[in-house]
Each structure stands twice: as structure tokens, then as C-alpha cells.
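With one protein chain removed, the remaining protein chains of the complex are shown where they sit.
Up next is chain A:
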Amino acid sequence: MFFGDTEEEAQFRAEVRTWLEATLPTLPWPEPAGLEDRLVFFRQWQSLVHEAGYAGLSWPAEYGGRGASLGLQAVFAEELDRAGAPDRVNGIGEGFAGMTIIEHGTDAHKSRFLAPILRGEEIWCQLFSEPGAGSDLAGLQCRAERDGDGYRITGQKVWTSRGQIADWAILLARTSGKRHDGITYFLFPMKQEGVTIRPLTQITGDAEFNEVFLENAFVPDECILGRVGDGWRLAKATLGYERVVIATGRMNIQKWLGELMELVRESGQGEDPAVRARVADLWGRALVHRLNGARALTQLGTGAPGPESSVGKLFMTPLASDIADFALELGGLDARVAPGAEMQGDGRWQRMSYMARGMAIAGGTTQIQKNIVAERVLGLPR
């Protein structure tokens, strides 16, 4: 087990850093706030990423990717974060849909869908959760009914990030009545009649999520991923990728901790023993998180994520929350910003605090992750 950068990682880190320094200034900053405008900005960025060969980093080379190990992916995510790179608008396309298509799709799926994701031409969203099926995803009710050479989809989905700008969705719908066995995984065209999207405003004032209403929306047979009724198995693979993204992705704990220490110094509270004890505790936990991530990456190599990825999320969530809350405490009333206010600068800790609360719920709640660890890592009875 080795926790620092390997020679390959160090070299890759230096290469990415140099590239980012040269490339980021060429973008038409600032990054727009509105999603539609940000899409234009994102496409410019993604084409640069693609030209440089960093698109689809985790994807095998035969599909236009780089076949990078999870270690290199984590390095890339860290460097993007460090340099303040643009929002990865198509994270679902590249991270979840693309990976699942590569693993389970036909040759036709791969040639149709993968390249437009890499080039940033087609944006993807995820239609999994429903109002009545959150933690209990297998309880989903959205119906797929046979119609000619395809299916008609009717139901309601929720917590759909970026549904407004998505061209395609990974969709779970019920083709028969039995819980896990009756679910089919579709690659679903969003731009059609029968798809109604309603933004859901959050307590932050943002409308990151949407409700999506499907009424007799059509999806042809060739857009079924895997076999009819085999959707649950594929969905678990997708959710595994989601946990990896959450545990190793843009939420860069090291960076946040560095900023926290800056804040402690600036606030002149670094002499306070209570403050020092808390910083030391958080620093220690961040180190454990990093080492744990490195260990998981060493063990996994380039394989698909297993239930162990739940441990990373379980450890990360309270850590992120504690860092944000401590920073808010140190920053006093100035750090607490009103809804709708700029969540950058002083307000960034408020944003992180909200994100941390959300992280304990999104992608499988803390309680669901604990069940996964108990049942699938420890082998305890269900």
C-alpha cells in the first residue's frame, strides 16, 4: 500500500496542472450562473478537454477514453478543483451513463452514444428516483407499456439534476409487476412530447433539481440497456459509479481543509486551544479519508466499484459537514449568507454546509450506506 502519488500519478499531475494553467485563461470567464448559458460555456470547455485527451478519462481507450486508473481519475479531479475549473455539466453522461453503457451496452449503443458524450454534444440526466421510491428505489412505479417496436413510459420522476438541458436520460421503468425483477433500464430521449419538466426550488434558492412527468413518452426497443427485466442489476452498477464520484470527486476535502486553516490564521483564533483541537481533529480525519481513498483505489485498480465505496461516502459526509460548520462558526455572522446571495467568497462555507447536508441524502442516504456495509461488506443477515 502506498499513499502518496505513484511516479505515474506525479507525472500525470504535473502534466494536467501545466495544461490547466495554459488552458483555463482561454475560456470566456466568468462562468455564467444560469444553466442554459452555462451549457454554452461548458461545451467550449469540454471541447478543450476532449482535444487534450482528458475526456472520458476512466473510459477504455477503444471508446475514445484514456483507460486511466481510479488513482489518475482522482488526481485529475483534484487538479480541476485546485485550479477552479468549470462545472462538469455532463457528469451524469460521462461518469454514470457512459460507464454503464460501456459495461452493459451493445456495440450499436456504444457507437451511437459514447462519442457525443465525450465531445459534450449530448447532455444526460438520470431518471431513477420517484416521489414514492427514494431509498427504496426498487419500489418504483413508473410504467413501461409495450407499443409496437418500443415502449410507452408513464410516471413521475424526481431529483433530476439538469433535466432542463438534457438530451438523454438513463431511465428505470417497470415492465412487469415484481419489485427488483420487473425493472428495465432504458436510454431515454428527453426531447419529445410527453416529457414535462418542472424545476424544484431548494432551500438554498437554487433550482438544481427537477420533477419530470412522463406521459406516454416513447422509447424504442434499441434503447433498452441490457435485457428487459434486468434493469436492477445495471442500476446498482450505475449507483456504484455515483458513490465513487461522490467519495472521490469534486468535493476536495484537502482543499477545503487548507482554506479552513487559512481562515483560522486570518481570524486570529489560532492560539485558542479549543480551535486548535478542532482543527487537528478535522485534519486527522481528512488524512484518514485520503488514505482510505488511496487504499480503496490501490485495491480496485481499474475495476468497477464495489460496496466498499459506501465506506468512503460514510466517512466523508460527516467530515464535510463538520468542516463547513466549524468554518461557519469561525466566520461568525459574516459567513452566514441569505438565500439567493452569492454563495462564493464568504458565502462558500454556507454553500458547503448545505452541500454536506445534501450529500448525506443524495446517492443513497447515510442509513442506506450503512445497510450496504452491513449486508454486502460484512455479510450480516439481511
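Note that in this section contacts are C-beta pairs under 8 Å (C-beta built on N, C-alpha and C of every residue); 3 or more make two chains touch, one makes a residue touch a chain; residues count from 1.
Here, contacts and distances are computed from a predicted model.
Asker: Of the options "Serine/threonine-protein kinase RsbT", "Acyl-CoA/acyl-ACP dehydrogenase", "Aminotransferase" or "Predicted Fe-Mo cluster-binding protein, NifX family", which is the UniProt protein name for the chain that has been left out of view?
Answerer: Per the UniProt record, the undisplayed chain of the complex is "Acyl-CoA/acyl-ACP dehydrogenase".
Asker: Per the definition of touch given earlier, which of A:S135, A:S176 or A:Q192 contacts the omitted chain?
Answerer: The single option touching the absent chain is A:S135.
Asker: So one chain is hidden, and I want to know which residue out of A:A33, A:I203 or A:L378 touches that hidden chain in the complete assembly.
Answerer: A:I203
Asker: Out of A:V219, A:V311, A:V337 or A:M352, which residue would touch the omitted chain in the full complex?
Answerer: A:V337
Asker: Give me the chain A residues in contact with the hidden chain, please.
Answerer: Counting only chain A, the missing chain is touched by 129, 132-136, 139, 158-159, 200-203, 205, 209, 274, 321, 325, 328-329, 332-333, 336-339, 350, 353, 357-358, 360-362, 365-367, 370.
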